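Excluded from the complex is one protein chain; the other protein chains are retained at their positions.
In this document, chain identifiers A, B and C correspond to the written order of the chains, with residue numbering beginning at 1 in each.
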Amino acid sequence: MANKVLVETTLNGETVEFLCEPRQSLLEVLRDVLGFTGAKEGCLTGDCGACSVIMDGRVACACLVLGPEVQGKKIETVEGMAKDGENLHPLQQKFLEHAALQCGICTPGFLVAAKALLDRNPKPTEHEVRFALAGNLCRCTGYDKIVHAVMDAAAVMQGR
Amino acid sequence: MATVFIPALLRKLTGGKDRTSATGATLRELINDLDRQFPGFRDRVVEHGDLAGSVAVSINGEVITGGLAEPVPTDSEIHFVPAIAGG
Amino acid sequence: MRAFTYESPRSLDQALGLFATAGEKARALVGGTDLLIQMRAGVRQPDVVIDVKGIPELQILSFDPQSGLRLGAAVPSCRITEDKMMQDKYPGLTEAAGLIGSVQIKNRCSVGGNLCNGSPAADTTPALIALDATCVIAGAKGTRTVKAEEFVLSPGRTVLQPGEILVEFRIPAPKPHSSDCYQRFIPRNEMDIAVVGVGAAVTLNGDTCTAARIGLGAVAATPLLAKAASESLVGKPLTEQAIAAAAALAQQLATPITDMRGTAEYRQHMVGVLTRRVLNEAAKRTKKK
Partner (left out) sequence: MATQEAKFKVIGTRPIRHDGVDKVTGRARYGADINLPGLLHGKVLRSPHAHARIKSIDVSAAAALPGVKAVITSADFPKLKSGVVPLGELAMNPLYMSMNLLAHDKVLYDGHAVAAVAATSPHIAEEAVKLIKVEYEVLPHVQDVRSAMKEDAPILLPDVRTSGAPEKSDKQTNIASQVRFARGDLDVGFKAADIVVEREFNTAMVHQGYIEPHNAVAQYNADGQATIWTSTQGAFTARDQCGLVLGIPASSIKVVPAEIGGGFGGKIPIYLEPLALLLSKKSGKPVKLVMSRGEVLRATGPTPGSHIRVKMGANKAGKITAAQVWMAYEAGAFPGSPVGAGCMTILAPYDLENLQIDGFDVLVNKPKTAAYRAPGATNAAMGAETVIDELAEKLGIDPLEFRRINGAKEGTAQPAGPKYLRIGYLETVEAAKNSAHYKSPLPKVSGKLVGRGVASGFWFNAGFQSSATVNINTDGTANVVTGSPDIGGSRASCAMIAAEVLGLKAEEVHPVVADTESIGHTDMTGGSRVTFATGYAVYEAAQDAVNQLKQRAATLWKAKPEEVVFQDGVVSRTTNGQESMSLKELAGKLPRAGGPVGGRASVNPRGVGPAFATHVVDVAVDPETGKVDILRYTATQDVGKAVHPSYVEGQMQGAVAQGVGWALNEEYFYDEKGTLRNAGFLDYRVPTCLDLPMIETILIEVPNPGHPIGIRGVGEVPIVPPPAAIANAIYRAVGVRMTELPMSPPKVAKAVLEKK
C-alpha cells in the first residue's frame, strides 16, 4: 500500500506498533488494523462522540485524529477500562446498575468521555457532567440514566 | 347476523349507508354477502385471494389474524381499517 | 479521503522548508477538527499534510504587562480555557475558545486553526478582532503581520500565501477598567456552529467609554470589525441608548444569508440582540476588576 508509515504508540498500557496510510484515522487503525472495535463510527465529523478515546489524558474523537499523529502518545480505549477479567471500572458497573444503555452503540464513547471527566474532576455537578458529555450523542436513553450513573460512579470512587 | 361498519370511502357502494348487517360463518362468506348486497365491495378489500395488504379487519375490537378464513361469531361488530405496522 | 504524505516538523525552520517545497499542495494540520472533515468531503485535497503541533513557537502562551499576550497558533482551546491568566485578562477570548464544539473538540482545536479555516462563523475570530489582535505570519521571506479582521478574505480563503504559516497572535495588555466578552447564538446548548457571534472589548474611564471594538461573526462572507458601531460608543457613557445605537449600527453592517442555521432576517435581528448583550456584559466586567 502506498506510503504506509510505521507508528509506535501505547494502547491501554501496552506498546504497540502498526503500519498505516497517513489518510487512515486513529479510528480506522483501532478498528481495522488493530482489531479494537470498542470505539464506534457514528458520524466521522466529531459530532457524536461514539469514537471517543483518551489521548495523553484528554478525550478526543478518534475519527478526527490521523493514525500517524499518535506516534509516542498514550491511547486509552473502552477495552482498557476494566481493571481485570473480574472487575469492571466503577463507571461500567454503574452503567449496568442504572440501565444507562439501551442499544449500547454510544456506550463505549460515553464511558471513555466520563472517565476522562472523572480523571480531572472527581466530584462533578450534574451540569458539569452534562457539559462534559455534550459531545456524546445517545438517541435511546434521553441521557437521564447516563447522568445518574456517572454521578453515582463518581460518588463510589470518592468512597461516598 | 354481524354488524359491519362500512369504510367512509366505500359508502358510495352502499348508497351512503355507514353500517349494514351481513351473514357468514367466516370472513370470506361475510365479504361474499357484502358483495351481494353492494356489488364491487369484494374488489375493494380482497387482493389475489387474500385480504388486501393495506386492509386489516377488527372483530369485536380485536384485529384478526386469520385472514379470509377467520371465523365470524354471530352478532359480532366488524370494522375494516388500514393495516398498521409500527416502529 | 485522497492519499497524502504526512510530515511532523519539530522546528519552525524545518516546517517552513516543507511548506516552501510543497507550496499550495501543503496544508497545515493542528487539531484536524475542520481539515479532516473537509478532506473527507473532498473540499480540500492536499498532497502534503504538515502537522505543526510539534513546533515550539506555535505552542507559546505567555503574558507580559508591557508587550501583552503571545498566543501560539496551535495552542489547543483546552489550554486556553484552563489558564488562569487567560480567564482573568481575556475572558472574552477565553469564553470563545471554550465554546468551540465539545470537550473532545476543545482538546484538539486551536485559535489559529479556527482562523485559518477561514470560516465567517469561527467563534474565536470576533473575539480576536475585539481585542485588536495581530497575526504573526512566517514565510521563506521572513515574517509579516496582519490584523485579525483582515486575515480572512472569503469563506475558506485567507491572506496566507503558499509557503506561509500562521505562527502566533499578539494581543495588547488590557488597559485598566477594560474587559471583553464574546457571545454567540446557537439553537442547542453545545455543538452547533454560531448562527451569529459577537465579540466586544470596552475600556471605561468612570462611566465614559474611552475605547471600544466590536467583532461580528456569521453575518457576512468574512468576520467583521464593526468600526462605526465601535466608534459610536467612544466618549459616551454606556447607556442603554448608546448601546442600542451601536447595536443598530452593527446591524447595518451585517449582510447575512439564509441557510440551515438561520434566516437572514433572524441573523439581522440577532446581531442587535447579541451586540447589546456583549456590550453590557463587557462593561459589567470592567467594574469587577
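One rule holds in what follows: a contact is a pair of C-beta atoms (placed from the backbone, for glycine too) under 8 Å apart; a residue touches a chain by one contact, two chains touch by 3 or more.
Worth saying up front: this structure is predicted, and the values here are computed from it rather than measured.
A.B. asks: What shown chains does the left-out chain touch?
C.D. replies: Visible chains that the missing one touches: A, B, C.
A.B. asks: Considering the complete complex, identify which of A:Leu101, A:Leu118 or A:Ala154 is in touch with the unshown chain.
C.D. replies: A:Leu101
A.B. asks: Across the whole complex, list the residues on chain B that are touched by the chain not included here.
C.D. replies: Within chain B, the residues touching the omitted chain are 5, 7-10, 12, 18, 47, 50, 52-54, 58, 60-65, 77, 79, 81-87.
A.B. asks: Since one chain isn't shown, list which residues of chain A touch it in the complete complex.
C.D. replies: 1, 21, 23, 31-32, 35-45, 47-48, 50, 77-79, 81-82, 88, 92, 95-99, 101-108, 111, 129-131, 133-148
A.B. asks: Touching the absent chain: which residues on chain C qualify?
C.D. replies: 1-3, 185, 187-193, 195, 259-263, 265-266, 269-270, 273
Note that only the chains that are shown with their structure count from here on.
A.B. asks: With chains as vertices joined when they touch, what's the shape: line, ring, star, complete or other?
C.D. replies: Shape = other; not a path, cycle, star or full graph.
A.B. asks: Between chain A and chain B, what is the gap in Å from one C-alpha centre to the other?
C.D. replies: Their C-alpha centroids are separated by 56 Å.
A.B. asks: Indicate the whole-number Å distance between the mean C-alpha point of chain A and the mean C-alpha point of chain C.
C.D. replies: 29
A.B. asks: What residues in chain C touch two or more of the other chains?
C.D. replies: none
A.B. asks: Listing for chain A: what residues touch at least two other chains?
C.D. replies: If we look for residues of chain A contacting two or more partner chains, we find none.
A.B. asks: Which chain C residues qualify as touching chain A in the complex?
C.D. replies: Where chain C meets chain A, its residues are 1-6, 8, 29, 31-33, 36-37, 39-40, 49, 51, 78, 101-105, 107-108, 189-191.
A.B. asks: Which residues of chain A touch chain C in the complex?
C.D. replies: Residues 2-3, 5, 21-23, 25, 44-47, 49, 52, 55, 58-61, 63-66, 68-69, 71, 113, 116-117, 131-132, 134-136 of chain A touch chain C in their complex.
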